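For this view, one protein chain was removed and the others were kept in their places.
The letters A and B name the chains in turn, as written, and every chain counts its residues from 1.
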Amino acid sequence: MKRRTFLSAVGSGLVTAAGTALPKPALAAGSTEPIKLGLLFSQSGTMANNESLLKDTALMTIDQVNAKGGVLGRQVQGVVVDPASDWPMYAQLSKQLIQRDKCAALFGCWTSVSRKSVLPVVEANDSLLFYPLHFEGEEQSKNVVYLNSPPSSSVLPAIDYLMGDQGGNAKRFYMIGSDYVWPRTINKMLKGYFKTKNIPDSALRERYVPFGQSNFQTIVREIKDFAAQPGGQAIVVMTVVGDSIPAMFKEAVNQGIRATDIPILGLDVVDSDLEGLDTKPLVGHLSCWCYFQNVDTPQNTQFKSDWKNYVTAHGLKHRPDMVIDPMVSTNLGINLWAQAVTKAKSTGTDAVRKALAGQSMVDPAGYTVKMDPSSQYLWRGDMIGSINAKQGFDILWKSKDIVKPVPYSPFIGKA
Amino acid sequence: MMTGRWLFLTVLCWLLTGMSTSAWAATNHSALLAAFCATDGNKATALEQFVEAGVSDETQDQAWARLIVDAIRNSALVCNSSGLVTIQGTPPLDAATLKTAANSNPGDSPYVPSIVMMRKLMVASAEIDLFSGQRDTRADAARQVDKSFALLDPAIITKAIKRERDPDIASVLTLAMAKRGLGSNNRADRLAAIKAVAEVPSETARTALANFVAQDSVRSDPEVLAAVQSAIAKIDTSLSFGRAFSILFSGLSYAGVLLLTALGLSIVFGLMGVINLAHGEFIMIGAYSTYLVERFMQAHMPGLFDAYIFVAIPVAFVISAVCGMLLEFFVIRFLYRRPLETLLATWAVSIALIKLVQVLFGSQNVEFVTPGFLNGGMQVSPGFFVTYNRVFAIVLALLIFLATFAVVRLTKLGLLMRATTQLRDMARCLGVAAERVDRLAFGLGAGLAGLAGVVLTQIASVNPSMGTGFVVDSFMVVVLGGAGSLLGTVVSSLALGEINQFIEPFYGAVAAKVAVLLLIVLIIQKRPQGLFALKTRV
Partner (left out) sequence: MTTLPETAARRNWTLSAFLSKWMEIGIVPVLILVAAYLPFAYFAIPEASALHMSLFGINLIGQIMCFALLALALDLVWGYAGILSLGHGIFFGIGGYLMAIYLLNSAYAETNVLPDFIQYMGTGGFPTVWKIFSRLDVTVLITIVFTALVAGVFGFVTFRSRINGVYLSIITQALTYALMLLLFINDVGLGGNNGMTGFTNIAGLRIAGVSTQIGLAVCSCVVLVVAYVGVRYLAHSSLGRALIAVRDDEARMRFLGYRTHTLKLIAWCLSAVIAALAGMLYVPQVGIVNPTIVSPQLSVEIAVWVAIGGRGTLIGAIAGAILVNGLKFWLSSQLPEVWPFILAGVTLVIVVAFGNGVWGTLKAAGEEANR
């Protein structure tokens, strides 16, 4: 009599367990099983546009690694999941990738929110997350490899440029960001930095909008008001992300703002955000990354043509002629991981971590990037780009060599 | 014989001077370019030289300088390491001679102007344009010069004023020169400048005056000080009026969006008591229909591209209405008199629709190319700037509302709809095919949602889950206004739109939204039937 309920209850339990109790792949020596890498990039939701590019770059790089014989004689396999731009889903899926799929390492996340959601999981399970985006710093976990720059290497040089003669002697700053950890931390650091440059509080304005905000009427009006106050040239430090970027640019253009009036430094703007926009009225606004696709090196030509062939061969929905910095970072991450595993002769986290220190390679921008021996940050070059009329960036300035990343900014406490 | 020889000598002299002038000119071009490209040279000074060439009397030089300045602005000037300067393009040109370049180094990248340089370039090309043959070019250039009066070269402007035969353009230029008086030490100049600047109040004018008054030399002079302060006060007054109008205008545009999204729901919910959680998805379907029309017209009728938004209106209406009627036929008609089940069923349909659109179109944002006439905006009065896309939204909302009102009040369908709502069984007794009326009414409601989607393509982001953000808001508008009352919908969307925009500048968009939601909930507690209750007898 209780058979049916018993069966139904246990049945649904088994349904879930069935998916979970897969045979555990033997990572023991001599195995020919593929090494799995978890790819934690959203393919739906507000971050889908950008993150799906990274997923496909990762798959392309994995194909390249496999074509060279794989790692430790084994093929590498990318396990793709879709966290759907939902931060708790990132945590859930990272647990799944590590515990159920036994991935050797995870490559993923764009927003700092998603990284912070995954952080406790990789720390509790002692796995490695390779994070390809520039971010706010203030973090140095032994379970995360930081493939792109903290603010000291990217944001501050751009701010210095704008405060200098060539940039227009900016003296007033309007900071608008999406409401989460990255913009908040960046702005906190900037406020501390401005204090050291004797910029008064009245010359600063700080505003936050929720993710996905598309109505910037009031904000742009406020920017115009702010810029009209006396005290010097005003600029906008824009830390909104995702859909909000084209929305804000469109509103600024519609209300008559040009880069010659009020320059906008968009810290998260990539070429994919400019797609579909008429960028002629946006010419001159700035962004800063470790790579822009206009850089002219043989490595970059190779990388761009690899991507183009990959997109055409697989019939992907991406633009074959568009390459952005996070894609390059993802590529570097997988290659450096492969190098570390080969050196350590193991995929174990501890061994890989030790072998990663000091690993280096030449990146498409022509710099010889190298992994810091202790902080797990990657030393990259730095560039400032200016939006051009072709929905891309022209390189305004680039650093001569790779820059030392500073995980913990000295300016945070000064705010 | 004597005359012949003199003639010959004169012609020879002319020829020689001509040749050497042009040779000199060509050499001069190269020299100017070299000065510009020099790595530690002063690019600003070199730019000034270009401008000099541009405003000289030599038409050749004028055209050449114009081209060079344009090339620099477009990041197309390449200073090659070999010393050759080229302009990018197909084919690349030699910058000095403007002939096809022999061989341009692929390794060198074009000069990218900094922001400061961009400002100078803007003024430079405006100054060159002041000497163009076409009136419109000169008028635009004059306005540009006026806007950046602090950066202009007075010698060139004076020359341009002397040359200018059109009185309007000349007066603009004179005004710009007068504004420069702010920088002079002569008191009369300063007073004239203050007057000139205050004539056209704007944010930039206020900035200029505020920066001016901060100077010690101004503060020490009481007459000038008084003039500046009263000018600033005058500008402030007009600016605050402008700001108030801006808020009213944004409230109106927000209300327009609310009205559009809530109108269809008002009909469906009010007249038929059906809760449709898939309403947001009809909006989304309307937006994607617009996308399809845009793609189609871009491919097949590029000449009429700007009109795509007008073509999209009937297309989106029909597609959404058909989807609505299908929904009604397959799902809703089994669920009348069971509102809670309708709610869940329409929710199920909404998630399926979202996923379907995601699969078909991808989940990223769809970017729309704004039709030319909707780009930009207009400075109606100081401090009050309207963007055309929002004006369009407001106008369209009003027109759609009037059309809906007409349909409901004046057509047979509307009459049948109202009859079926007020006393369904009696209407059926009188021969009204209630099921068909329901279907058409539902179709109408869905079609209106589709129209909302068309308008939203210009002012909001379009992606498969865009509808979910509008459902709660539209329901609130309908419930507050009174289900079924079209007038109530208008009043409540106006009220909510304005309240939202009044709160937003102080507390931010999200807080404004939350406050409005809570306000509605409170009002509903007191008056559950809404502001304008429709009298029905069940």
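Convention: a contact is a pair of C-beta atoms (placed from the backbone, for glycine too) under 8 Å apart; a residue touches a chain by one contact, two chains touch by 3 or more.
Predicted model only: the values in this text are computed from it and were never measured.
Engineer: Of the listed residues B:Phe296, B:Phe329 or B:Trp347, which contacts the missing chain in the full complex?
Structural biologist: The single option touching the absent chain is B:Trp347.
Engineer: Thinking of the whole complex, not just what is shown, which of B:Leu32, B:Leu258 or B:Leu277 touches the missing chain?
Structural biologist: Missing-chain contact among the listed residues: B:Leu277.
Engineer: For the chain not shown, which residue from A:Gly70, A:Pro210 or A:Gly231 touches it across the whole complex?
Structural biologist: Of these options, the touching residue for the absent chain is A:Pro210.
Engineer: Identify the residues of chain A touching the omitted chain, counting contacts across the whole complex.
Structural biologist: So the residues of chain A touching the missing chain come out as 1-2, 4-6, 8-10, 12-13, 15-21, 23-24, 81-82, 86-88, 91-92, 95-96, 99-100, 113, 116-117, 119-121, 124, 136, 138, 178-181, 184-185, 188, 208, 210-211, 415.
Engineer: Write the list of chain B residues that the hidden chain touches.
Structural biologist: 273, 275, 277, 331, 334-335, 338-341, 343-345, 347-349, 351-352, 354-356, 359, 468, 471-472, 475-476, 479, 508, 510-511, 513-514, 517-518, 520-521, 524-526, 528
We take it that only the chains that are shown with their structure count from here on.
Engineer: When the centre of a chain is set as the mean of its C-alpha atoms, what distance in Å lies between chain A and chain B?
Structural biologist: 30
Engineer: Residues of chain B touching chain A in their complex?
Structural biologist: Residues 74-75, 107, 109-110, 112-119, 122, 203-204, 206-207, 210-211, 214, 246, 250, 253, 358, 362-365, 367-370, 375-377, 379, 385, 387-390, 459-461, 463, 465, 501, 504-505, 508-510 of chain B touch chain A in their complex.
Engineer: Write out the stretch or stretches of chain A touching chain B in their complex.
Structural biologist: The contact residues of chain A facing chain B are 43-46, 48-49, 52, 162, 165-168, 207-210, 212-215, 217-218, 221-222, 224-225, 227-230, 243, 246-247, 250-251, 253-256, 259-260, 263, 275-278, 283-284, 286, 294, 296, 317, 386, 388-389, 394-396.
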